[in-house]
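All protein chains but one are shown in place.
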Amino acid sequence: MKTEHYRILEKSKITDFLDKLNTISKIAAPVYKGFNNYAFQTIKSAEEVSLKYIPTVIPPKKYFLPTKDSLLEFTVGNELKVEPTVEYENLILFGVHTCDIAGIRCLNMVLSDKPKDTAYLIRKKHITIIGLECNDYCDEFASCAFVGAHLPTTGYDLMFTELEDYFIVHIHSTKGSDIIEKTGLFKPAQTIHMEELKVLREKKSAIFNNEIPTERRYLPDLFDRSFNASIWKELEQKCLSCGNCTAVCPTCYCFDIKENVDLSLQAGERYRVWFSCQLDPFAKVAGGIDFRRERSARQRHRFYRKFRYHIDRYGMVFCTGCGRCSRTCMAGIKLKEVLTSLIRESEAKIWRKWL
Amino acid sequence: MAKVVIKDSPYNLKKAKILDIKPLTEKEKLFKLVFEDKTWLDFEPGQFIMVSLMGIGEIPVSVCSSPLNRHYFEICVRAVGKVTNSLHKLNVGDIIGVRGPYGNGFPIKIIEGHDLLIIAGGLGLAPLRSLILYAIDNRRDFGEIHILFGCKTPGELLFEEEIEEWSKRLDIHFACTVDRADPDWKGNVGLITSLIPGVDLDPANTYAAVVGPPVMYKFVIKELLAKGLPVDQILLSFERHMKCGMGKCGRCQIQNLYCCKDGPVFTFKEIMDMAEAL
Partner (left out) sequence: MSKPKVAFFDFACCEGCQLQVANIGEPLLDVLDIVQVVEFREVMSEKWNGDFDVAFVEGSITDEHAVERIKKIRERSKILVALGSCATIGGVNGMKNSFDLEEVGKYVYGESYKFFPTLHTKAVHQVVPVDYFINGCPIYQPEFLTVLKCILQGIPYYVPEYPVCVECKLNENVCMYDRGVTCMGPVTKAGCNSWCINNGNICYGCRGLTINPNTEGFKEVLKNYKIPEDFLIRKIEMYNKCKEFDKS
């Protein structure tokens, strides 16, 4: 922690900061939607922003990988013309929690893997991320400490941490320091501020306890033993296959590709839309065979995508502990409970072996 | 919002012209294609391409011509869905979009020097035809070549003239069967598995390449194992729903494997412990 990388913003000046930021670029920030729901939206004034919020309905991945994303534009007619395009804009995301930053890092990993997803990478280059650290749990669904996403590590341009009457701001990129300069509201951090930040982090380590009765490093083993666990059968009864859990997940990126032609039938676009492994047509092939027909297999697939398969492929756990899937599930499938059940069943099996 | 053209997008297409269309059966047609920019498709047998009809959709299709053919490439398409039905309505001279090739094909360099047992069920002959043509063109690089082909009825026989030719060659052991015969059929009747016990092979020195409908694999593998074939010498090509072809869209995932990127050709060893594979 180098003091020169930190700045101080008095709390009373946060409105000024946001309004000034808004003159520099378009800003998207968490906005209250009622009934304990929040959403990232572009804002007109600082008043709209909720500094204290629980994870938004859908994560900020929507700015990196829009729900509907044009891949190609084409004209048919006399000559076939095809042009791959990307739409992007300069955007500052303000108030992104560390769990959602972890989610964007997962997407970066997948979409910069070869062959690179050029559209994603161009869009990402134009987005600035200003994080906002959580000093306490948002609610009982979060499991960010288990996956280590409760602390800022990397993946942002600026990170705001709320202390007594000021924010201490970590500058993590030139994009970030440009903002500090252009807005001109920040003071250099001093040793006392750094001390207070350290105290907060210590306090946090007491508040944020591993929410799951195992450690991250045991996940591969746990999941290798759990393919036929009984919990999957239970989920068969519960799950409605509505696809909410995957739509709200910050690390889900599966998509469908569709076409849209205009009424002349001569021109149109090919685009991708978010899609979900929980839905009926996902793994169906042309002949009608569905390779993941049971709801239990689909739910299992979701959990393995988060906690097992991508560890092999990308060396990362693809869960950020944001708790969205549990919060949104009408059937009450809760990630923490599912993991705990896997652990208990696995432990019981091991004990039986020994006895 | 700014919009730019990204020429290096992995979704960009190359234009391919239809040189010839040959109906093979009631439902299957063979399309002979060439890139408009005169480049050729550099692929391995077993790899697939994404074929586009703009405004209608894009589908994965395996290439079924010889990879050594630098003049054109061929795909065999069964009319089953939206895109394939529309493809069947096209004419010679029409232009379609192509990207690829994608995936891992049959490991030719590893197979060379060994005997080759080809087992094709129905449309599964298409990707295998590419391998057969390659092996015939490089006949000396392979030991014994056995081709077993099965389909539901005589009317569904693909590449009839070529099959005729293969069956006459002295350096290929060819056998064919249909599930249900018609009065004119003089060949074998029965499932493709019934042909396997009769093949005289040296299991340690044989690679089997199996492609067919999903239901076929379990039974064929059982027979091959009974013959003593090692698990890493049984090569299977899988069909899954693919949208991107690049391991991103998630549609074709078989547990931790992407059919499009890690396959579509797998050894039985790679997938034998995977419940979702077979």
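Letters A and B name the chains as they come in the text, with residue numbers starting at 1 for each one.
One rule holds for everything that comes next: a residue touches a chain if its C-beta (ideal position, glycine included) is under 8 Å from a C-beta of that chain, and two chains touch if they have at least 3 such contacts.
Everything numeric here is computed off the predicted structure, so don't read it as measured data.
Here the missing chain is touched by one residue of A:77, A:188 or A:281, and it is A:281.
Of the candidate positions A:159, A:239, A:297 or A:342, contact with the hidden chain is made by A:239. Although one chain is not drawn, the whole complex shows that of A:8, A:39, A:185 or A:289 it is A:39 that touches it.
From the set B:12, B:69, B:86 or B:188, the residue in touch with the chain omitted from the display is B:86, counting the whole complex. In the full complex, subunit A touches the omitted chain through residues 33-37, 39, 56-58, 62, 67, 237-244, 247-248, 260-265, 273-274, 276, 279-281, 295, 328, 330-332. Contact between subunit B and the unshown chain involves residues 55-56, 82, 85-86, 89.
The rule we apply is simple: only the chains that are shown with their structure count from here on.
Subunit A contributes residues 71-72, 74, 76, 80, 82-89, 110-111, 113, 115-119, 122, 227, 253-259, 261, 265, 268, 270, 272, 275, 277, 282-287, 289, 291-292, 297, 301, 304-305, 308-309, 312-313 to its touches with subunit B in the complex. Contact residues on subunit B toward subunit A in their complex (touch as defined above): 1-13, 15, 52, 54-59, 80-81, 84, 95, 97, 213-214, 239-241, 243-244, 246-251, 253-256, 275-276.
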